[in-house]
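A protein chain is absent from this complex, but the other protein chains hold their places.
Labels run A and B following the written order; every chain starts at residue 1.
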Amino acid sequence: MAQNGSKVTRRQFLTYTLTGVGGFMAATLISPMVNFAIDPVLKKSDAGDKVKVISLDDITTEPQRVDFKKQTQDAWYEFEETLSAWVFKNESGEIVALSPICTHLGCQVAYGGDPTRPTEFFCPCHFGRYEKDGTNIPGTPPTSPLARYEKEEKDGFLYLGSPVAQL
Amino acid sequence: MHRGKGMKFVTDSRVGISNRKQNIAKDFSEYPGRTEAFWPNFLLKEWMVGSVFLIGFIALTIVEAPPLQNIADPTNTSYIPLPDWYFLFLYQLLKYQFAAGDWILLGTVILPGVAFTALLIAPWLDQGLERRPAKRPVAISFMLLGILSIFYLTWESVQTTHWDQVHEQGILQVPGEGPEIDTAAPGYEIYAAQSCVNCHGQNLEGGAAAPGLVGTAYTAEEIADIAVNGIGTMPAGQWEGSDEDLQAMSEFIASYGEGGENNQ
């Protein structure tokens, strides 16, 4: 049925056009849905604001546990998350804020939690131990140091962000 | 249905010339062995097996309530996660040195990926026309190896899991039932100030490391003794406080114990 000089038959032309129109309809339908589905990846990650935790004057070289509340946004829900940190000044005068979550199985560690080792963090679950600076003591269950909070010192107060895992 | 010229046109509808297939069951007498028809001969037998299976299955659903634990609480840090039983072998794999730490990829991607791909393309890995298991030792050995490792890993995982802990942390606190913990009581303040709260929870609900304290059978004196001297995996010497505080806290916990005044 090919016309003189024409390489495309009428049937081929119709098939190509059909594919094109079908592709147009499919693309128009699917593209907003794909964007809809991958929205979590497109969204900029919101690290969350830092929260005012404790006055700088109250921070000593002795680690102390401070509890603070942080507004957390979970899609259409907003709730207050209660977090804790062990805060102290180390030898060089730098403020350290350690997360109390044991890196073994996530129990809560406490400074001096084992009375026989008053200068260590101690996890009562499986007797995991950490140095004062959060380094895990080899031979005890944890395999990595305690996480440290992102911190900022402003107007005489300590502000804490999210805990950052130490490797 | 006929095409084109076989079609008889009646007004604007198409009605085939009456050569409809007769509704007669197929004759299987020429087939080899005792071949039979799927419907109704074989399907009846299949449904009889299905009925027996179903009776057992329904009995299971009646006897055993599907488990439901407490509502998800992301702030509970003492919960030990456990996957459904058919993923235990993968979970166990990640505990081994060669599949953890720097080698985590081996456990999470490479080993399962290789196994799954091999399963998917098995027809091309085992191309011989021989079907009998004895005649294709390589394919059969690999499959047996795979099955054995799945069984072994699941078994190991079951062995190393502390099931009493899993059971303990899985107990559902029925909403609206169970006592409301009076967090303003002096006894609670002592409880929270000491390290007790870290393991036994904000609401005495317990966790992975320690049992809940609601409904215990201990008296106040026994609780005081446990707080000081420990019990089971609970170490001694965790109590740091005065004797008055110890007594106040013990009485507070005992009041939520079995038959205690706050435990209704």
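FYI, contacts are C-beta pairs under 8 Å (C-beta built on N, C-alpha and C of every residue); 3 or more make two chains touch, one makes a residue touch a chain.
The definition used in the following text is that contacts and distances are computed from a predicted model.
The subunit not displayed here is recorded in UniProt as "Menaquinol:cytochrome c reductase cytochrome b subunit", chosen from "Peptide/nickel transport system permease protein", "Carbamoyl phosphate synthase small chain", "Menaquinol:cytochrome c reductase cytochrome b subunit" or "MrpA C-terminal/MbhE domain-containing protein". In the full complex, subunit B touches the omitted chain through residues 1, 16, 20-23, 25-26, 28, 31-42, 45-46, 49-50, 53-54, 57-58, 60-62, 64-74, 76, 79-87, 91, 94, 104-105, 108-109, 116, 119-124, 126-133, 136, 139-140, 143, 147, 169-170, 172, 175.
Within the complete assembly, residues 37-38, 40-41, 43, 45-46, 72, 74-77 of subunit A touch the chain that is not shown.
FYI, only the chains that are shown with their structure count from here on.
In terms of their C-alpha centroids, the spacing between subunit A and subunit B amounts to 27 Å. Remark: subunit B residues 75, 77-80, 101, 195, 198-199, 207-209, 234-235, 237-238, 240 touch subunit A in the complex. On subunit A, the positions that touch subunit B within their shared complex are 81-82, 101, 105-108, 110, 113-116, 124-127, 143.
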